[in-house]
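Omission of a single protein chain aside, the complex is shown with its protein chains in their original locations.
Up next is chain A:
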Amino acid sequence: MRTIILKTASSYLLPVLLIFSVFILLRGHYLPGGGFVGGLIASMAYVLHAFANGLSDTKNLLRFHPGFLMPIGLALAFVSGMAPLFLDLPFMTGLWYPGEIPVLGSIGSALFFDIGVYLVVVGVTLTIIFTIVDTI
């Protein structure tokens, strides 16, 4: 499936889709979106790239095995859940930075939890798809 059109398009689409996935991730707290969908979109960006350029190219682009994103994401989600314990609050209490940050809006532990979800989803999807492509 290595057509020149798809190849050219994918190299422009990859960064656009990745930025879009981050956008979806960040706006999730106020509007439709969130870490899960964001993660799926990001993995689609890479899958598209792999379709157009072959898996080895995508792997070179990534530099590391996508599986490593899973423990990082899980750890991030876990730590954001554990953080309130150090302030003597129960597990998974939402902590919020009092002020507003430009572009992002308010920042809280839930955002980091969502970023963890995003990373896990990307890691899981890419690991499964890459492994299957590798094997068959």
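The definition used in the following text is that a contact is a pair of C-beta atoms (placed from the backbone, for glycine too) under 8 Å apart; a residue touches a chain by one contact, two chains touch by 3 or more; residues count from 1.
What we mean here is this: contacts and distances are computed from a predicted model.
Hidden chain, UniProt protein name from the list "histidine kinase", "Cytochrome d ubiquinol oxidase subunit II", "Multisubunit sodium/proton antiporter MrpA subunit" or "Pseudouridine synthase": "Multisubunit sodium/proton antiporter MrpA subunit". Among A:Leu6, A:Val37 or A:Ala83, only A:Val37 touches the chain left out of the display. Where chain A meets the chain that is not shown, the touching residues are 24, 28-37, 40-41, 43-44, 47, 51, 67, 70-71, 73-74, 77-78, 81, 88, 90-92, 94, 96, 106, 108, 110, 113-114, 116-117, 120-121, 123-125, 127-129, 131-136.
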